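Accompanying notes for the structure given below.
Heads up, this is only part of the complex; the chains shown haven't been moved.
We just call them A and B in the order they show up, numbering each chain from 1.
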Amino acid sequence: MKLLIAIIQPDKLDEVHEALVAAGITRITASRASGQGRAQEMELYRGTEITASRMPKVRLEIALNDDFVQPCIDAIVRAARHGDGERGDGKIFVIPLERTVRISTGEVGSEAI
Amino acid sequence: MRLSLPAALAVLSPSLALAGDVMALPEDTGATAWMLASTALVLLMVPGLAMFYGGLVRTKNVLGTMMHSFAAMAIIGVLWPIIGYAMAFGPSVGGVVGWDADKVLLSGIDTTWIPILDETRRIPEYVFTMFQGKFAIITPALIAGAVAERVRFGGYAVFIALWSLLVYNPLAHIVWGGGFLTGEAIDLAGGTVIHISAGVAGLVAALYLGARHGYPRTAMHPNNLVMTLTGAGLLWVGWFGFNAGSQVSSGLATAQALTMTQIAASAGALTWMALEGLLHRKVSSLGMVSGILAGLVAITPAAGAVMPLGALALGGLASFVCYGAIAMKNALGYDDTLDVFGIHGAAGIFGAIGLTFVLRDTPEHGLWTQLWFQVKGVLVAGGLSAVATLVLLVLVDKTIGLRLPPREELAGMDHALHGEHGYGLTNVN
């Protein structure tokens, strides 16, 4: 089992979500984050353009059985890109997941994902 | 009730209100004070509306949506003194629009006075002009709710400017300013001129622009119901100026209008709460404020002409009507984002017609004639608004564009159009 963390642009959340559902992945946890990467974003402040130092991002956390990891990455990469891929489109991190417990039933392991 | 329209008539008809005649009346500093206060109260409805609407959209569109209200204040705020007042309250040209070169840029009214409702005293014309100007601002700002979350800012700005010139000003003239319906339909504070015209325009615009991406599949949650509630509170407060100010006086008629406004708003809220409580075992805050608005809209044309029981009835039933109208929208599946037609259109039509049956005094021409006048008012306002709105939508859309491109719609108006985020507080900074 793996835990996949994806940092994406907020405007792509709906598309990514739909792509994941299409790939059979229906359970995710999302949260707000602020990212600092290569991309820069301009904002207006009283007629002056300022560069935002940290930009709003969405952080997805998805626990997966191993078979689903690659399809999941593919789905995210496809859906989260702006055009053919732009700076700031985000990153995916894959982390080993040792155990999963479903609280309601106490099930553990791959059925609990 | 607005039947007698003293202010407008005084301005229009030289026979009735020769400058000398008006100046012979004593100054009414009390009525002036109330009209000034009413003007401030109606202006309060602009931030109120911005909050009400702004809280209902998704986080990424909150600023853009609020700017729709504020932009109306900026754009119509400039257009109205330049030309709007001349078009609405100048001497009639064929009954459909006014014109008075002297009112352009308000140049001729810098020191003029008009009589109050009962023509016993006078107030400066400017206070009437400014009070009416706030109505001209609010009306297009209402429409914005129907196309929220998917409209270009530039296109919207041009659209409301044109709409104000081609729909609002003529309609205000027709119903209030001496046009062909003046003196027929009872419409104290704009049931037809404001709510029906805005509601219908919103419906047409929503249909023309099409639904938001993902609607109705994706649930779209209000970003800040807390703000929506607060905005509704400010709208209620401002509505006192709206309705009671429309009596152009500070006396019995004014007090009546304020009383009926208060009663209808409460009745609307209570009814909606009861409906949701019965049907869902839950009473939502959005439902409650929707009921407030339904009641307020329905009483708007009627506040001067009905008694407390009538106000209770109009306000309470308006919630039924709007509840049904919104259920119908959901069934039909079109995307009137913030239910401009479902609330303003539906309650506006209901109030304009329904008031006939709860009038304080039997109308001059009898009930059925009055009913016909009311229906005629609805049809004219709705018809004019529908047709002209469609023409303007096509015009603006084909030239500078109205619908936001999909990418910007997804990114959200705040970032894409305005280069800002509404709530820096959710970001780490």
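As a convention for this text, a contact is a pair of C-beta atoms (placed from the backbone, for glycine too) under 8 Å apart; a residue touches a chain by one contact, two chains touch by 3 or more.
Just so it is clear, the model here is predicted, and its values are computed rather than measured.
K.L.:
Since only one instance of every chain type is displayed, give the whole complex's chain counts in label form.
P.N.:
Overall, the assembly in this file has the formula A x3, B x3.
Basically, only the chains that are shown with their structure count from here on.
K.L.:
Could you put a whole-Å number on the gap between the CA centroids of chain A and chain B?
P.N.:
Whole-Å distance between the two chain centres: 44.
K.L.:
If we count contacts the way the header does, which residues on chain B are in touch with chain A in the complex?
P.N.:
Touching chain A from chain B are residues 60, 213-214, 218, 407, 410-412, 415, 418-421, 426-429.
K.L.:
In their complex, what parts of chain A are in touch with chain B?
P.N.:
Of all residues in chain A, those touching chain B are 9-12, 14-15, 32-34, 42-44, 49, 54, 56, 82.
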